[in-house]
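A single protein chain has been omitted; all remaining protein chains appear in their positions.
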Amino acid sequence: MNPLLKSIFSTSFLFSVLRVATPIIFPALGVAISSLSGSTNIALEGIMLVSAFTGVIVSAFTQNLWLSLIAGISAGVLIALILGYFSLKLKADIILAAIALNLFASGITVFLLYIFAHDKGVSSSLKSLVFPTIKLGLLSKIPILGGILDNQNILVYIAFLSVIIYYVIVFHTPLGLKIRAVGLNPDAASSVGINVVRIKLYALILSGVFGALGGLYLSMGYVSWFGRDMTAGRGFIAIAASSIGGNMPLGTFLGSLLFGIVYALANFLAPINIPSEIIQVIPYIVTVLVLTIYSARSVKEKEVGEE
Amino acid sequence: MEKFILKYFNLIRTIIAILIGFIISVSLIFLVSKDSIAALGYLFLGPFGSISRIGNIVELATPIIFCGIAIAIPFQAQQFNVGAEGTFFISAAFGTAFALIIQGLNLPGFIYILVVLTFAGLMGAFWGFIPGYLKAKYRANMVVLTLMLNYIAYFISIYLINYHFRDKAAGYLTSYRLPETLFLKQFIPNTRIHIGFLIAIASVFIAYYFLYHTTLGYEIRMVGFNFHFAKYSGINVFKVIVLSSLIGGIFAGIGGMAEVMGIHRRFLWQSLPGYGWDGVVVAIIGHNNPILIMFAAFFLAYLRIGGQVLNLLSDVPYELISVIEAIIILLITAEAFLENVKYRITVREAEKEAFKNESSS
Amino acid sequence: KKTATTETQKKVKVTLYINGTLGDKSFFDSANRGLEMAIKDLGVDGKVIEGGYDPAKWQPDLEQLAQGDSDIIIIGTWQMVDAVTAVAPKHPEKKFIIFDTSVDYTKGNLGNVYSILYKQNEASFLVGALAAMITTSNMPLANKDKVIGFLGGMDIPVINDFKVGYIQGAHYIDPEVKVLVSYAGSFNDPAKGKELVLAQYDQGADISFNVAGETGLGLIDAAKEKNKYAIGVDSDQYIMLKDKDPEAASHIVTSMMKNVDKSIYRALKLYLEGKLEFGKAEALGLAEDGVGIADNENYQKLVPQEFRDKVNELAQKIIKGEIKVDTAFGS
């Protein structure tokens, strides 16, 4: 069998699918939770970037993973809070605020990178840490699955966990109920004394946490350094993934996985010599198709003219 | 006095917001710069430093105006189409390709220019039609659709130029140079302000007139205000949603090609230039009103050029400039900022009124 | 600003204008190093300015600088050709050095412009040959498949000039060697680069050559993760990494050097000695030490003597012109 096909049907392919999907799963959950509460958060790009950076810097200077984890998450949450403060309290347009914050994140990270690492590109001059990978030991003997899961970074596992956590939060906690209520009908929520602004803020904070984990994975697992604009649009892809999944846990997860697969496929196909642009465009075309088909399905159920 | 404040409240608020933004920027600069005073000068006065710098403002504002309009028209119909970025890019690419293909015909300059710009406009219309149609027919989420289409436009364009119209002599990914006859004249000495700018200004008024004085513009706005009402009134919502995206696309398309014909004279972008996002910014700041959008575009351009001068002449690092820009944008759009002040004044005024005619009646 | 000029009068003012940003781990950083060397050893008064990636800004910026007080303005990459062709004639009193490309001297009066070209294809030929030797060798991390990799930033001539040389070199050693070529489509997405190269290793490659700026760092990470070989580019990436991440560095057999730094230092030196010939272009290859391959302790340690001898032999052949290396330009 030709080595290309062989490699695509290998466990190493599926292994890389998970690895590629992880930095999309996290922000996708972030987008989903804020969408449920009724705010479109396109600032995940910035959130991830800032967390990825903070994680690397803190780990480089403290050589302590826990501290970098905490710092990275706090940084992401901070951006989410700023977004929340401007969009909810000061009524700034949330899309615009997010655009501004993405710009801000991209600038400030490189600026500080230069201050800390005297480099405007990557932090490779710093001795930063990475999160450990999980050795399954005996379990790794399990056919296929073992091969796919063994040696994955711990954050890959946490990504799966997060999907479940997301599910629990949304459907089994009072906060989740409030978030859904606020998203569906803010007036109804406030009429029973719920503080709509606060709930939306909580939702944004959660999306900050998810986004931060995605960022930390990028710079402390996926690769071992921070690079300028290293999120490379994953924050936007996440929006697609979550909307394919209708902001529901499983859907969002599968949506992200779809990207994982298509990206991994594109990477594996890269060496065969068709123009690279053609290969690189695949994921985006697939998204448009999936999204359209997905929506078309749900439109059928709608009465004409219903939204 | 209070009446005056109420009347011009939004303006006043914006000005105050900008001032605060400036103050923050100033303190940032004081933190990082050895010669802060000079730096401030560069940032705020630099853009007016010379005719060529003022020129730079106008040059930069031109594509932003085009994209701002392109964004505003679908926004008016509540279609969150952020596709101007990709439309601008792909129209420029295909426009360039088209121009090079028909080069052989040796059309007279004016006709040639007209034909090429028209083609770019059509290309933009086509690229705007796609999300419009998918949204109207399948109700796919506009934001995501257009985000994805931006990437698609990018790769298709790069492919087109790289594989079919790349200047072999050039070491880089860039198209052949356009024939002289196609250059949009740069008509102010020591600047690169070109005919495209005049087209942009014309577009502003055309778009304004279109939105507020034509039946289609009316339909677009009504669909935006209340989709159900539009349907109930007999407006063809489907048509409106498709057309709003399509027409927006035309402006982005012409804008893209004008930039190539006016400034670069060849297609040389290797990454999305970001004018589409600037378009979103100015459209929102300008409340989707073409006239206001024009001013917003000039302001944004002024900020950028200030940053550019700062970067050239001072020790302030390049990245800090985007930080400053972000801060100022954030503050400008803080709608509710100072809202309570306004409310307090309103109340006082209204009560006066109310209980005045109490006593009278 | 009077005081400023008077005190620095004797010092030659040099400005390096980057039509992008520093930190590309490639020729911008390298050019900057060259300038810094010059500042240190030659005592010129130098300054570097980052113009960013918006092409619309470059020409106005260059114009600004030309009007400013620097004596020499250094710019790089083909993208600046139009700008310098427009600006230089207006400022005959200023000198311009443009690297990694050449202006068209038939276009207008460019007597004050000096162009530096690099024959990256020549050095790429050498690393290609080396890779071909390694992949079939019994070196610890090599496998028997005749497969090697190439990671390009973008599918564009400068990058493909490396590729052409690399492939030609590999096939010179063994026509059956298969070269897996992947483009990341970006110069600053290391994560993407890593994925692409991991895929190459999964498809049987055991050594890969990165020509993708920052993206290329992903290749080295991949080599470390999959325990395969990597080839660095532009500057000696083994030296660059060996303190920070010794393990990753240990996988870098060598780096294909594009000595922008040396060439700029050389140009400035010649200028101070009054020997730099403006108004013409120079192509620097192996002969002129404009390009080369990194000979460091790791190279010595990993690569068997006979391979290294072979490489040197090929280098001589190229210098003597006995081997003609193809190029991606004008093709």
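For reference, chains read A, B and C in written order, and residue numbers begin at 1 within each chain.
Here is the rule we go by: a contact is a pair of C-beta atoms (placed from the backbone, for glycine too) under 8 Å apart; a residue touches a chain by one contact, two chains touch by 3 or more.
We take it that contacts and distances are computed from a predicted model.
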"3-oxoacid CoA-transferase subunit B", "ABC transporter ATP-binding protein", "succinate dehydrogenase" or "Molybdopterin converting factor subunit 1" - which is the UniProt name of the missing chain: "ABC transporter ATP-binding protein"
Chains in view that touch the one left out, judged over the entire complex: A, B
Touching the absent chain when the full complex is considered, from A:I115, A:L161 or A:L184: A:L184
Options B:N10, B:S27, B:N190 or B:S233, residue touching the unrepresented chain: B:S233
Options A:K135, A:H172 or A:R297, residue touching the unrepresented chain: A:H172
Identified contact with the non-displayed chain, of B:Y8, B:F30, B:F205 or B:F225: B:F225
Residues from chain B at the interface with the omitted partner, ascending: 213-216, 218, 221-222, 225-226, 228-236, 339, 342-343, 346-347, 349-351, 353-355, 358
Those residues of chain A which, in the complete complex, touch the missing chain: 168, 172-174, 176-178, 180-181, 184-185, 187-195, 301, 303-305
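Basically, only the chains that are shown with their structure count from here on.
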Winner on C-beta contact pairs when B-C is weighed against A-B: A-B
Far-end chain from chain A, centres as C-alpha averages: C
Chain B and chain C: spacing of chain centres that average the CA atoms, whole Å: 37
Whole-Å gap separating chain A and chain B, where each centre is the average of the chain's CA atoms: 29
For chain B, residues contacting two or more additional chains: 155, 162
Two or more partner chains touched - positions in chain C: 21, 50, 155, 185-186
Residue ranges of chain C in contact with chain A within the complex: 21-25, 29, 50, 145, 147, 149, 152, 155, 180-183, 185-186, 188-192, 194-196, 198-200, 202-204, 213-214, 217-218, 221, 240-241, 244-245, 248
Footprint of chain C on chain B - complex, ascending: 52-53, 56, 59-60, 155, 162, 166, 168-174, 192, 259, 263-265, 268-271, 273-274, 308-309, 311-313, 318
Chain B residues touching chain A - in the complex, by the definition given at the top: 80, 134, 137-141, 143-145, 147-149, 151-152, 155-156, 158-159, 162-163, 227-228, 231, 237, 277, 280-281, 284-285, 317, 319-323, 325-327, 329-330, 333-337, 339
